[in-house]
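Heads up: the structure comes next, in structure tokens.
Of the protein chains in this complex, one is absent; all others appear in place.
Naming follows writing order (A and B), and every chain is counted from residue 1.
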Amino acid sequence: MHQLTGTAGALYEAIRDLPIVSPHGHCEPRWFAEDAPFPDPAALLVVPDHYVFRMLYSQGVSLEALGVPEPGRGADPRAVFRLFAQNWHLFLGTPSRFWMAYVLRQTLGIETPLSAETADAVYDQIAARLAEPGFRPRALFDRFGIEVLATTDAALDDLAHHAAVSESDWPGRVIPTFRPDAVLDPSHESFLSNIDELGRSTGEDVATFAGYLAALRARRGFFKARGATATDHAIEVIETVWLDDPEALYQKLRCGEAAEGEGRAFYGHMLIEMAQMSVEDGLVMQIHGGSRRNTNADVFARFGRDKGADIPIAVDWVRGLDALLNRVGNAPGFGLILFTLDETTYARELAPMAGHWPCLRIGPPWWFHDSAAGIARYFDQVVETAGYWNLAGFNDDTRAFLSIPARHDLWRRGVALHLEAQVGRGFFDMRDAEIVAPLLAVDLARDAYRLGA
Amino acid sequence: MHQLTGTAGALYEAIRDLPIVSPHGHCEPRWFAEDAPFPDPAALLVVPDHYVFRMLYSQGVSLEALGVPEPGRGADPRAVFRLFAQNWHLFLGTPSRFWMAYVLRQTLGIETPLSAETADAVYDQIAARLAEPGFRPRALFDRFGIEVLATTDAALDDLAHHAAVSESDWPGRVIPTFRPDAVLDPSHESFLSNIDELGRSTGEDVATFAGYLAALRARRGFFKARGATATDHAIEVIETVWLDDPEALYQKLRCGEAAEGEGRAFYGHMLIEMAQMSVEDGLVMQIHGGSRRNTNADVFARFGRDKGADIPIAVDWVRGLDALLNRVGNAPGFGLILFTLDETTYARELAPMAGHWPCLRIGPPWWFHDSAAGIARYFDQVVETAGYWNLAGFNDDTRAFLSIPARHDLWRRGVALHLEAQVGRGFFDMRDAEIVAPLLAVDLARDAYRLGA
Partner (left out) sequence: MHQLTGTAGALYEAIRDLPIVSPHGHCEPRWFAEDAPFPDPAALLVVPDHYVFRMLYSQGVSLEALGVPEPGRGADPRAVFRLFAQNWHLFLGTPSRFWMAYVLRQTLGIETPLSAETADAVYDQIAARLAEPGFRPRALFDRFGIEVLATTDAALDDLAHHAAVSESDWPGRVIPTFRPDAVLDPSHESFLSNIDELGRSTGEDVATFAGYLAALRARRGFFKARGATATDHAIEVIETVWLDDPEALYQKLRCGEAAEGEGRAFYGHMLIEMAQMSVEDGLVMQIHGGSRRNTNADVFARFGRDKGADIPIAVDWVRGLDALLNRVGNAPGFGLILFTLDETTYARELAPMAGHWPCLRIGPPWWFHDSAAGIARYFDQVVETAGYWNLAGFNDDTRAFLSIPARHDLWRRGVALHLEAQVGRGFFDMRDAEIVAPLLAVDLARDAYRLGA
């Protein structure tokens, strides 16, 4: 790990050990409800991490050989880990390598450098660690200094694990996030049955649009009661539209009579309905835009979603959010955080928009851009127009629980390097930098997600 | 203010005190015609500066509280200034903070650092300064070392203030720029009445397209006689098209029978007509493309234009200018300066285009990108393909007269830093850098706008 020195070193030291606020991510609440030991090293570090196996796949390693779940198949975890170790060089220059090296050394305390030769030894050391009580989910959560961790949960989820956590004697704060894509977006494969389920779970009559809205409102209330402070929405092509007669389209959709373009319009309308409900109930709205999902049809058919074939596309936030913002964008108390995979929109669209609309905050670099250079480009392109107070701090956005400290550390290093450059260019002095550093590390995230202190 | 040292320091020193050439901006000619003292600090520095109040608005400060003009309302200037001072931290990292700090210390000579606590004291000090004769418009113009200042004026403007200036005994050169959007673009709210007014003011019969063209030619001549060397055109979506029968469409527009797409085509045609007139009369053509205006309908309805809700969109200069360039792009003597808010077009489109077409020059970083990092990105992305001689030097493009020296200073610092890096990488030596530095600071602007020496 690189030692930061000088101004950057001083700024980094000041924020390195601050609590971790993790307002958006994909950890499983079950881990903290059950507090069972994590399984074997491959199942923990390789198999579920699409950042990792996509790279191996790109160099000709089959997903089967990596143990990526396929009905009726299995793979020896030690063999999987060996394959990973043999290809460790492929990650040179990528954040995955930084995170993994940090996890191995800092989090798991393993001194042996990873290589094809050491694969088995490292595997055994990790396995031994995972058997220790200090490496169970709750103990790690505490050791990581996590103040709050938000998961991402389907609108129909019963949140039983969240309930179990909050009813336990463990004080860790694990909160849900309301993710209703599957009941809002008609292009979802089980949209109609999801709506029926939504009706059943809320007791609302979803045969009418009004009942459908009431059911959604009820689910939002349920999530809020379980601690949620935010919703999250994925959309490939950014499009919002306020329909004059959503009821009519809703009925067409329920009869399966709507055209594809109409489904998109309906989703665009529903995002505005969600925004309006956010004004009512105070849940902060997140939009993750511009990821084209499952672009490898064969991999999708065989292995399902989230297999490394989600690819960014260019987006148009200005026209795409026009209808939404012109309906609720000036409403007091409304909070909307935008995440982009199209970096060209940082300076061109998001920073000017966030520098005007009271509701908007720019989310941190997302996914492929949550990296050292990605973080540098983000600061370079958003700060001059949006300032710091229109940013949403950091999200780790990960399902790799062990990597959370590594990811926050990379961000905090990026913050320190950015502020060092600002001080060096004379744009502000060290005192200002010392104000901005903890803001970026923790406070903006707390504030943007209304998480309290 | 940061002290540049080493190579950058030497290059900066050599250009820091060169005259200011300001070939494009939005100062009011009345100031220099009347030479009255500037009003109170809030009315000078906060209320009219959409860079400033948009940021405050984005953080929940109402435009009313900032005294942004709304029919029948007013605000106490001292209260407005206090509000600004209380939120001074919001500008950390933005060029507005650099400019404002420069204006306060360098231009107004105020040593007290701005803060919530010092708001009233700073207000009083500024007010005292503004009452001094040395802080009237003409005295400041002289002190700033402004060689020439171009304003931007509607095609129907009578240019009386410009006349008053040139007929006065004050030698300052304040010239108009011909901005005909409102008589060329059918989407303008008063397009038809503007055309009638155009006919009245020129004595041409605008009932025919030929008469309309003659009237435009007459207005261009009028501006040129008042010292104009350039025209300026705003266009949201870059589109030029040469119509076979513009007369027919002109008549449809006058009868209010044209579709919206036709209005855009008409404007696209008229930009080519303007380019052809530029070939005739030698006025340099400027196109500012890709700003989507007034995206906040509520703010627009209540406060009007230029209220911080103009947001950039992606543009396509290649296809968009195809018709124009293929009609006049090779014409000797034609000058066309392009301004973009879509930085992705720097390296992809503008630099290759300017590196081929004899008429083209790339305008300096515009609006949100007129900032330290924006300037660095500009040089990084245009120079290698376009070289230096296809650039148009610097524009301050401001309505904030007091900030003109600050803006040129930021640019000159950016020039020095860029050239230092070039010398450091061995791409050219100090002697070359000493040639390029004044070129970028002053000479390219003089040359591109045909302003003489």
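What we mean here is this: contacts are C-beta pairs under 8 Å (C-beta built on N, C-alpha and C of every residue); 3 or more make two chains touch, one makes a residue touch a chain.
Note that this is a predicted model, so its numbers are computed, not measured.
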(request) Consider the whole complex, including the chain that is not shown, and state which of A:L90, A:A121, A:A139 or A:I435 touches that chain. (result) A:L90
(message) In the whole complex, not just what's shown, which of B:L66, B:A101 or B:L325 touches the removed chain?
(response) B:L325
(request) With the full complex in mind, choose from A:I311, A:A331 or A:A421 the residue touching the hidden chain. (result) A:I311
(request) Specify the residue from the set A:S22, A:T177 or A:S371 that touches the hidden chain. (result) A:S371
(message) Of the residues B:T152, B:T344, B:S371 or B:T398, I need the one that contacts the missing chain.
(response) B:T344
(request) Tell me where the left-out chain touches chain B, residue by residue. (result) 314, 316, 318-319, 322, 325-326, 329-330, 332, 344, 347-349, 351-358, 360, 380-381, 383-390, 422, 425-428, 432, 435-436
(request) Please give every residue of chain A in contact with the chain that is not shown. (result) 1-3, 54-55, 57-60, 89-95, 97-98, 292, 295-299, 308-314, 341-344, 368-369, 371-374, 377
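One rule holds for everything that comes next: only the chains that are shown with their structure count from here on.
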(request) Quote the value, from 0 to 180 degrees and to the nearest 5, of the angle by which the CA atoms of chain A must be rotated to coincide with those of chain B. (result) 120
(request) Find the geometric centre of each of chain A and chain B from their Cα atoms only, then give the gap between the two centres in Å, rounded to an integer. (result) 40
